[in-house]
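The next block holds one structure in the form of structure tokens; read it before the comments.
Only a single protein chain was left out; the remaining protein chains are all shown in position.
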Amino acid sequence: MCNRRSKQAMVLGALFSFLTLPPLTAGAQGIPVGHLTDYSGPTSDVGGPYGQGVADALAYINQRGGVSGKKIEAETVDYSYQVPRALAAYKGWAGKVVAIQGWGTADTEALVALVTKDQIPYFSASYAATLTDPVGDSKAQKATPYNFFYGPSYSDGARAMVKWAADDWKKNGGAGKPKYVHMGANHPYPNSPKAAAEEYAKELGFEVLPAIQYALAPGDYTAQCLTLKQSGANYAYLGNTAGSNISVLKACETAGVKVQFLGNVWGMDENAMRTAGTAANGVVFPLRTATIWTDAAPGMSLFRDVSKMSDASGKAYRPSHYLAAVCTTLYMKEAIDWAAANGGVTGENIRKAMYVKGNWVPKGTEGVCKPSTWSAQDHRGMLEVDLYRAEVKGPTEGNLTDLIANGAIKMSKIATVDLPRKKEWLGW
Amino acid sequence: MDVNLLFQLTLNGLIVGALYGAVGMCFVLIYKASQVVNFAQGEFLLIGAWTCWWLLTKFQLPFIVGFFFTLAFMMAFGFILQVVVLRPMIGEPVIAVIMVTIGLSIFFQALMKWIFGVFAQPFPEIFATRSIDVLGLQVRTVYVMSALVSIGIMGGFAWFFKFSRMGLAMRATAFDQQVAQSLGISVRSVFALSWGISAMVSALAGVVVGVANGVSSALSVFGIKVFPAVILGGLDSIIGAVVGGLIIGVLENVAHYLDSQFLGWGNLYQVAPFYVLIVILMIRPNGLFGTRDIERV
Partner (left out) sequence: MAFAISRPCGDFKTSYGADETIFATKTSLIFCVGGIGLLCLAPLVVGAYWLNLLIQIGYLGIAALGLNVLVGFTGQISIGHAAFFGFGAFASAYLSNRFAIPVFLAIPLAGIATTAVGLVFGVPATRLKGLYLAIATLAAQFILDDFFGRAAWFTGGVAGTSAKSLSIFGHEVIGDRQYFYVVLAYVLLAYLAVTNLMRTRDGRALVAIRDHYLSAEMMGVNLTKYRTLSFGIAAFFAGIGGALYAHYLGFVSIEGFNILFSIQFLAMVIIGGLGSISGTLMGTAFMVLLPELIEALAKALAGSPIDKALSLKEGIAFLKEMTIGAAIVLFLIFEPDGLAHRWRQIRAYWKLYPFSY
């Protein structure tokens, strides 16, 4: 018994000695940047590729000499979508980092007041419209001058698809009022664009049906599909993430529902198409980049170099999230460049740097990253939304790279919707 | 009042409810035999689904063979898990054991993600026809299969508990562990067997959900979904679990019908089972079929 006790004491002592490890080794010569990811939690199916994109882009930047000769010292914390861990990571960074690459709604919302107070630009992968008002006098009622994201907000993406749907209805000779319905969970992420999309749909002459709810987890959604069918909806917006969308698409395929599904940025991607199979055929969804991995574009060679940072063979297929992540990181890099040349690398200067260029495309990414404009009154960087259609013609067994190569899974661009920069649309 | 839609929804509820009932049976089996609330039940489904998927895609086995191997593996898995983790916890307060199962669920979730990746995977097509027409409703073949197999399992369990020696031993152990031990029943093998069988049946449910929705780590939410069904029917009644599952399945669908046709709230599908659960628990505190706790002073 003595031995066990003293052994326990020794083990405890050894473990506690780790507590003296400082979380961020402050390198005097580097530019510290924080990076929050979800590699192992509930959003890891999209968090993995996105986080990998950010990590690879940072490694690529450092390999090319960093920013103004200094390397970016990024600390990546996988917070598994648990707010307390994101908070602890942030507290370790406050006062040290000059910018943060964030992830989803959980961490972005938890840290929004703190980054505003501490003046640290936060590049999130959460595209909620409530993060787009730097001044705070819009419907968002919340000033978020330090929150940025690359891509259309969820609301703008939904508005773009509603506009496309209105044109599509007329083009296909539809008579009378088309019916639009919002489907999603009762949760901030799917609810984010609901009001905006329904309002715009009404404006464009849609009949807006009562929203249909389904949970953010896979399950049996036959009931929702049957009611969808019975309601006669023509266009249905799927607000949830990929996992539950797959269940809904499959259930609706079985139930024989003939509806044009509209997806969201995180709700449909190449992996979701593969898992859903033919059920995903025809789903229209927005993309943040002007091209996908297999397209030829002048900037794509940069992305292939970035991809080699973690995949030396160069054969891995990189989904849309990876490309968007690289774009986001490169915007941050160019902002830090400008700040270094104009007053020093501080959070405030990086923020000012984001407003300098209009129709900004990071150098070397032409044709992939879409031109974005941020201003001190308006953080809606992208109002021109590319819409793609998922095409899945047959069985989708096998790995993704092969399926894309032989054309079983295809994403084709069907429209580019240019939304007007309306002041009344800011923040919601 | 769209009667046809209501009928279709009720039918769908019954079929999906059979699936809930199957998972509920596993849950009740473990509870009945070892008084443990298994929070890791969802992970059993997940492990079963991934194992079957892996056997089918890696080795190109036909479904029946792969499924059989999955069942065998899960039986062994449940057995080993019980021996390694739960036997040391015999005699400890129930809530500590519940916490152990929660810890196990965290462990297995992460392990499955590590081994099989974070992306959802489609299940290979195992049936010639994807969906069958049942009384006017298009139902996925796999759900029909699960309903039929669940009924078979129910019958099997009923026979097992009533007429076989081992089943009788399990019932005795559930009733009073000490008395069972003093009569020569090996409580340890009863525990191990109950966990093994529970894991096996969970694998079936997991495979069904995997075929219907693709296999992903989010599959384990079925474990939590089953709680209302099990409580509704009574924690220690196998029939109760099945009836509870069917009720919850039908309730969800009918609530959604009412919601979409008349109320327009949108959330009844998720919360109606919980509201009904609370009401039923107030009337019958031990669930519909649970043993009435008669307290003699």
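Letters A and B name the chains as they come in the text, with residue numbers starting at 1 for each one.
By our rule, a contact is a pair of C-beta atoms (placed from the backbone, for glycine too) under 8 Å apart; a residue touches a chain by one contact, two chains touch by 3 or more.
From a predicted model like this one, the values you see are computed outputs, not experimental measurements.
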| Residue among B:F59, B:W114 or B:W159 that touches the chain left out of view | B:W114
| field | Residue in contact with the excluded chain [from B:V37, B:I80, B:A158 or B:L258] | value | B:V37
| task | Looking beyond the chains shown, say which of B:L6, B:L61, B:V85 or B:A172 touches the absent one. | result | B:V85
| query | Which positions on chain B touch the chain that was left off? | reply | 31, 37, 39, 85, 88-89, 92-96, 99-100, 102-111, 113-114, 224, 227-228, 231, 235, 267, 270-271, 274-275, 277-278, 281-282, 285-287, 293, 295, 297
| request: Could you list which residues of chain A touch the chain missing from the display? | output: 1-2, 5, 15, 18-19, 21-23, 39-40, 77-78, 80, 82-85, 87-88, 91-92, 94-95, 105-106, 109-114, 117, 128, 130, 140-142, 186-188, 191-192, 194
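The criterion applied here is as follows: only the chains that are shown with their structure count from here on.
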| request: Compute the distance, rounded to whole Å, between the mean C-alpha positions of chain A and chain B. | output: 35
| query | What part of chain A is in contact with chain B in the complex they form? | reply | 39-40, 42, 44-45, 47-48, 186, 210-215, 217-220, 222-224, 226-227, 230-231, 242-244, 246-247, 250, 254-256, 271-272, 274-277, 395-397
| remark: Given the complex, residues on chain B that touch chain A span 2, 5, 8-9, 12-13, 16, 19, 57, 110, 113, 118-122, 124-125, 130-131, 138-140, 143, 209, 212-214, 216-219, 221-222, 225, 252-253, 256-257, 260-261, 264, 266-267, 269-270
